[in-house]
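One structure is given here, and the rest of the page talks about it.
For this view, one protein chain was removed and the others were kept in their places.
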Amino acid sequence: MSQNSMRVMRAKDMRKTTFYQRLGAILGKTGVYAFLILVALIVLFPFYWMILSSLKSLYEYKLSKPTFWPQQVLLSNYTEAFTAANLGKLFLNTAYVGIVSTLLSLFITIITAFAFARLQFKGKELLFAALLGTMMIPGELFTITNYMTVSYLGWMNTFTALIVPFLVSVFYIYLLRQNFLQIPNELYLAAKVDGTSDWKYLWKVMVPLALPTLISITILKMMGAWNSYIWPRLVANDEAHRLVTNGLRDAFTDISGDTNYPVQMAAVALVSAPLFLVFVFLRKYIMAGVSRSGIKG
Amino acid sequence: MKIVLQNLTKIFPSRNKKSDEEVVAVNNFNFEIPDGKLIGLLGPSGCGKSTTLYMISGLQKPSSGKIFFGNDDVTELSTENRGIGLVFQNYALYPHLTVKQNILFPLQNLKGKDKLDKNTMLDRAYEAAKLVQIEQLLDRKPSELSGGQQQRVAIARALVKMPRVLLLDEPLSNLDARLRLQTREEIRRIQKETGITTVFVTHDQEEAMSISDMIVVMKTGVVQQIGKPQDVYDDPANLFVAKFLGTPPINVFSGHVKGGTLFIGGDAVMDIQTVADQEVVVGIRPEGFVLDENGPLKCKPSNVEVMGRDVSIVSTHDASLNPLVRSIVNADNKINISSEYVRYAVKPHKIFIFNKETEERIYFEVK
Partner (left out) sequence: MVESKQQWKAWLYLAPAIVLLLIFTVWPIINTIHMAFLENYNGLKAAGGATFNFGFANFQKVVSYRRFTQCMQNTMLLCVITVPISSILALLIAVALHSIKRFQKVLQTIFFLPYVTNSIAIGMVFAAMFNIVGSFLGMESEILVTPGIVNNIIEFFGGTKVNWINYGSTYTANLFVMAVYIIWNALPFKILILLGGLASINKQYYEAAKVDSTPHWRVLTRITVPLLSPMLAYVIITGFIAGFKEYTSIVGIFGESMGPANDAGRLNTMVGFIYDSLANNNQGRASAAALILFGVILVVTLINLWVSKKRVHY
């Protein structure tokens, strides 16, 4: 076959495949979008249902034929929820525990990660390996003894019991240490030449450079406080120290009784709202933190 | 400020725990660096030049020996108290701070009686920036600067606290060829202007030769030779130094001395009376060859590279220890590559002979 006819053949071939390819691509793309949108709707539906239900009257909620838009928007459900579940006090308690434990935890994480990343001492590698080893053990194993320790220390029903036992997170130390190690050693030497102390170098150079990681840790830690349930229920479930998740569950604990469901949904929406706000504004940091952690809260 | 290194030695413990082998990074270094000079520490990687620099800076402590700045013994003094400025190979600028904040950083660390007020600090920072000509870049972040500009910022940061000694670690290695030429002139100019005793480390002999007042050639922790660049080039102490300096590199042949005559292979190159009969290594600088129809050294030509003013003749010789023999001659010469031999006479001061075992220089007198 001559070169010329080969070329003609090929051009024909190509025209044919492009037509089928284009058709296939359009069908394929449509299928992909249909699938994704369907899943997205399923994912979103509970949120829609939560907000919708929270705006209905109890009567409308109970209609055997559901309505998908409230006949009458009942914002009073929210005020009722706020008082019924004592959400104000719960929010304050949770915010207090969240902020204090995050600040202290950040401080400890920073200085510990710095020691592991930059300072020299005997047994460093061994100690770090031992720390990582504790990550394998399920938290329940610690909880049993910690519960006894906390009660022995007389911390039952105090904020201290909610804050102190979880200040050290091996995982966050690991995360930050990795980040610190990426900072070139020359910066440290340069700071030494400039007469900077270890302490000043840590806070003036390393901490600003590791800021994204620190923000991720802060958000995850705050979310942890907001979502914690088991430990607070064990050690501080009195009126004065109750956290938001426990308060929410306790306020609407009966699912078969004559609960006011719209009010319950309003309370759920109120509890979820801060998380959504954080998500909207700090999505980047949360996703970055999560993709490296895999630990919820 | 003169710097005196006295029996300076640095031994690193073995990394391999099983063997007790220690690494002697710097071995018994003695040198007095005169005040206000620019000194190049030169050698291949692993020769101990950076370790020496780091010991002068105080970032590493010598295993033994002493370091003096002027008459002060600074051996036990920590880095920040030595009054040095150090420019790192990768500049080590703080990436989250602007150029101005970077330059101010060392000043903000001063304590006690050295503490400066804000305006003085700013004045000093501007002065340093002006010296390295980056006044217009003060509000930028390091990531927005070119390599050459980052280098200048790093120098400004090192100079701003008016150090007694300025140390530069491979200052040009991260720059492209054109910037490298420009920046080395710049370093020379800044050093001249400030008069600060400056030590820099490089593996590039051309770089060291071109700007240093003196060079120190090192190999595996041992100082090979110290001197003015031209002196070291013209009068190498051993084969290593001869090979390390010069582009194109020196041509090396195996040869022998017999009855007062130096032979390269079968070619009797020169009469040297004072040397006893022995096997030797012969080094000839590329510019040491002279085209001569009756010259003693016969090489097989393979190629001619025209370099403008000069031409470089590439040839081979059976006794050559390199694959090729390279000579540089004036472009006026007519060279016929197709001829069987190109014949050279050799300039006596461009030929060096070395002991075959010790590779030390064997000095001779030409009759």
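Descriptive notes on the structure:
Going by the order they are written in, the chains are A and B; count residues from 1 in each one.
Rule of thumb we're sticking to: a residue touches a chain if its C-beta (ideal position, glycine included) is under 8 Å from a C-beta of that chain, and two chains touch if they have at least 3 such contacts.
Note that the structure is predicted; figures quoted are calculated from it, not measured.
The chain not shown here is touched by just one of A:Met50, A:Ala84 or A:Val207, and that residue is A:Met50. Contact with the chain not shown here comes from a single listed residue; of A:Ile173, A:Leu187 or A:Ala210, that residue is A:Ile173.
Residues of chain A that touch the chain left out of view are 17, 28-29, 32-33, 35-37, 39-40, 42-44, 46-47, 49-50, 53, 59, 61-66, 108, 111-112, 114-115, 118-122, 124, 127, 131, 134, 136-149, 164-168, 170, 173, 185, 188-189, 192, 198, 223, 226-227, 229-230, 234, 244-245, 248-249, 252-256, 261, 264-265, 268, 271-272, 275-276, 278-279, 283, 286-287, 290-291, 294, 296.
Everything below uses one rule, namely that only the chains that are shown with their structure count from here on.
Mean C-alpha positions place chain A and chain B at a centre distance of 56 Å.
Across the complex, chain A is touched by residues 57, 59, 79-81, 84-86, 88-92, 94-96, 105-106, 109-111, 157-158, 161 of chain B.
Within the complex formed with chain B, the residues of chain A that make contact are 184, 186-187, 189-196, 200, 205, 208-209.
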